[in-house]
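All protein chains but one are shown in place.
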Amino acid sequence: MAQTQAEIVPVLTQRTSRAPKEALQEWLPKLVLAPSFALILLFVYGFIVFTAALSLTGSKLLPDFSTWVGLGNYVRLFNHPNWITALKNLAIFASLYIIVCSVLGLGLAILLDQKIRGEGFLRPIYLYPMALSFIVTGVAWKWFLDPGIGLEHVMHSWGWESFSFRWIKDGKFAIYTIVIAAVWQSSGFVMAMFLAGLRGVDNEVIKAAQIDGASTMTIYRRIIIPLMRPVFLSAFVVLAHLAIKSYDLVVAMTDGGPGTATWTPALFMQKFTFGRNEMGMGAASAMVMMMMIFSIIVPYLYSELRGGRRS
Amino acid sequence: MLRKLLIGTMLSTALSVSYAAPSFAEEVEVLHWWTSGGEAAALDVLKKNLEAQGVTWKDMPVAGGGGEAAMTALRARVTAGNPPTAVQALGFDITDWAQQGVVGDLTEVATKEGWDAVIPAALQKFSKYDGKWIAAPVNVHSTNWVWINKKALDAAGGKAPESWDELVALLDKMKANGITPIGHGGQAWQDATIFDAVVLSEGTDFYKASMIDLDPAALSGPQMVEVFDKMAKLRSYVDDDFSGRDWNLASAMVIEGKAGMQFMGDWAKGEFLKAGQKPGVDFVCIRFPGTQGAVTFNSDQFMMFKVGDANKDAQMKMAAAIEDPAFQSAFNVVKGSAPARTDVSNEAFDDCGKKAIADLADADKNGKLFGSMAHGHANPAAVKNAMYDVITRHFNGELDSAAAAAALAEAVAAAKG
Partner (left out) sequence: MSAVSQDNAARSGTLARAVIYTVLILFAVYYLLPLYVMLVNSLKPLNEIREGNMMALPREWTIAPWLSAWSTAQIGVSPTGLRPYFLNSVLMVVPAVALSTILGALNGYVLTKWRFRGDNIVFGMMLLACFIPFQIVLIPSARILGLTGLAGTITGLVLIHAIYGLGFTTLFFRNYYEAFPTELVRAAQIDGASFFQIFRRILLPSSGPIIVVTVIWQFTNIWNDFLFGSSFSSFDSIPITVALNNLVNSSTGVKEYNVHFAGAILAALPTLVVYIVSGRYFVRGLMAGAVKG
C-alpha cells in the first residue's frame, strides 16, 4: 500500500475573515483539546510537582508536609544497597528487554511476512501473553524455570542428566529470567507493530531494487529495515512504558529475590511507599526514576517532532 | 486545587467531606485480605452473625503481599475521605493509622464486654491507642512452630528435638536418610520467620533487647553473630532450589516426605489438614527447639475507622461479634490459629490447636509472649523490612555472619530515621 506523504500546511494560516462564526471555528479546536490538556496538566504534571514536594519530606504512612527533611531522602536513597541494585537491574533489564523485543519482533514479523500459511493462527499465539494477568502467568513461569519441578526436571527425566538451567535460583542470573518472561509477554505486540509496518512499505521501491538485481537480503538490509525507523521509535515508547510498569512481573516471579538480587526501581518505589510506610523515600525514588526516563525520552521526542515538522 | 494539595493537611480536610450513605439500614464495609478458601469461608460466619442482627455486610476484599495491597487501597480510601468501617490490620500498622487520627473508638463495647481481662496484654498493646480500644483482635498466630513429617522423624530416631544440638543431630540424620532436611522457601519473610525463632532460642531477654527494643549493642553483638551462624548452619540443610519457593510448596515437600520439616507459622497446618494428614499421626507440631514456653505471635485485628453516627452502632455490633467466643472458636479452628481471648473453650481444636492455646496462655502468664518481628509485631514496617534485607542477603550468602550483624544494626538505625 503506497502512501503519499501529505504536505502539512497549518490550516489556521487560512484565517482572513473575522466573522463571529469563523472566530468560533478558530477557537473550537483549542476548546476541544483543552479539557484533555487540562486533565493531563493536573493529573500528570500537578502530581509530579506534588511528588517532588513529597520527596523532600519525611512522610511515612500518608503525605505529611510538616516534616521537612530537605534532600535527606535522596542522600539515603543513593546510600541504600537495594536502590543501587535496582538501578543496575534496570539498566540490564530495560536495555535487554527493549533490544530483544525489538529484534525478535522485527525478525518474527519478517518471517511471518513471507506468505506464511496459518499466519492468522500464529499471530494470536504470539500476541496472547499480553492478555493474561501476570499475577498468575508469573507463577507458571516461576515453576517452568524452577530446576526442581520445571524444565530442568523434565530434561533430566527424559534422560538428559547433564542439562542445567537454574538461573532463577542464582542471584547473578535471576534478572535475566525476568527478561525472558517480559520478552515473552510483550514481544508479540512489537511483532504486530512491525508486521503492520512491513505491509505499509511502498512496493515500487522494492520492485525498482529488484530490477537493479539486489538480493533479498540486501533489499531488507538496505531498504526495508531503514524504512522501519519510525516503528522502532513507536515500539520504544511502548516498551519503555511497559519496562517502567513491570512491577507485577518481578513480584510474581522472584519478589526481588534471591536475596535482594532482582530489585528494580518500580519494586523499590512500591515497597517503600506502601509496604514500608516510607512515603518520602518512595517519592524520592519516583522522582529519580522519572528524571531518568525523561532524560531519555525528551531528546527523542524533540528530534521526532522536529523531524515531523520538516517532512 | 494544586496549592491545596501541596499545603495540604490532607487528612483533616479529607475527613470533613464525610461519606454519607443514603441508606438507613445499618451496615459495615469491611476491607480485608482473607479472600479465598477456608479463611474466607470462616469469615462468612461473622457476616451471618451480623446479618442476623440486621447489619448488612459490605465486603471489600483486596489480597496481595500479606496485606500490603489492602493497606495501599486503604490509603486511597482514607485520603478520598471514605474509609471502610472496619479494616483487617496487623501490629504496627494499627498504631500507625491511629497516629493519623482517623480511627474509631471501641472502648464502650470493650468495657461492657470486659475485653481487658480476657485479651492478652501483648495483644492489647496493638488493639489500644492512647488508652482507647481501637481494634478488635481476631486471632493469635504463633510463628515459632516446627512441622515435622512423622515418617521422616521415625526414620531418624523418632524423638522430637528439644535443643539446638538435638535439632542439628536430627537434621544430619535426615540428610543421611536421603531427604532434604528442611523444606523452606527462599522469600524474605520466610527467611525472617526462621530468624525470629533462632533469635528467640537465644533467650527471651535477647529477643526483647534486639527485636523489640532495637538495642544497637544486641543487634550487632556476639550473640547476633551466633544467630547468623546458626542461620548459615540451617541454610546448609535446605535444598538448592529453595529460592523464591512459596511457603505452601515447602509445606508440600514435608507432606510428601521429600523434606523432613518446615519452620513456619500455624497457617501451615491448613496445608497438612487439606492433604488429609492428621496431627500426631502423619505430622508432628513442636515449638522451635530452645523456644519452648515462649511464643512469638502475630495477630489479625479489625481496626475500626471513624464513621458517621448512623453506622456507629453497627461498628460496635461487629466488634462484639468478633469477640464472641463462638466465633473465635469457629474461625480459629479453620484458620489454624489460637483465639485472641484466653477464655475460649479448646474443645473444637485438634491436638496442635490445643497445644497452641495452652502455650499461649502460659507464655502470656510468664511474660514470654512477644510480637513476631517477621510478621510486623515487634517493630514498625520500615525497621522490619530493613531487617528483612539483611537477613535475606545473609541467607543467600551475600554477607558473612559478622558483616550481617553489623549491617543489621546499621540498617535498623537508618530505618528508624
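To keep things simple, chains are lettered A and B as they appear, and every chain counts its residues starting from 1.
Keep in mind that, in the parts below, contacts are C-beta pairs under 8 Å (C-beta built on N, C-alpha and C of every residue); 3 or more make two chains touch, one makes a residue touch a chain.
Nothing here was measured: the structure is a model prediction, and the numbers come from that model.
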{"item": "Sole residue of A:A94, A:A266 or A:M281 that reaches the chain not shown, by the stated touch rule", "value": "A:A266"}
{"item": "Chain B residues touching the omitted chain (full complex)", "value": "1, 5, 8, 10, 14, 17, 19, 29, 32-41, 43-44, 46-47, 57-67, 69, 72-73, 75-77, 79-82, 141, 246, 248, 252-253, 255-256, 258, 265, 267, 270-271, 274-275, 335"}
{"item": "Touch list for chain A against the chain that is not drawn", "value": "1, 3-12, 14, 25, 28-30, 32-33, 35-37, 39-48, 50-51, 62-63, 108, 111-116, 120, 122-133, 135-137, 139-141, 143-144, 146, 148-151, 153-154, 184, 188, 192-193, 195-201, 203, 206-207, 210, 216, 219-220, 224, 229-231, 233-235, 237, 240-241, 244-245, 247-248, 266, 269-270, 273-274, 279, 282-283, 286, 289-290, 293-294, 297-298, 301-302, 304-305, 308-309"}
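Definition applied: only the chains that are shown with their structure count from here on.
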{"item": "Chain A residues within the chain B interface of the complex", "value": "42, 46, 49-50, 53, 58, 60-63, 65, 76, 79-82, 142, 146-149, 166, 168-169, 171, 174, 251, 253-261, 271, 274-278"}
{"item": "For the chain B and chain A complex, residues of the former touching the latter", "value": "1-2, 5-8, 10-11, 65, 68, 71-72, 75, 78-79, 93, 96-97, 99-100, 186-188, 239-245, 380-382, 385, 389, 392-393, 395-398, 414-415, 417"}
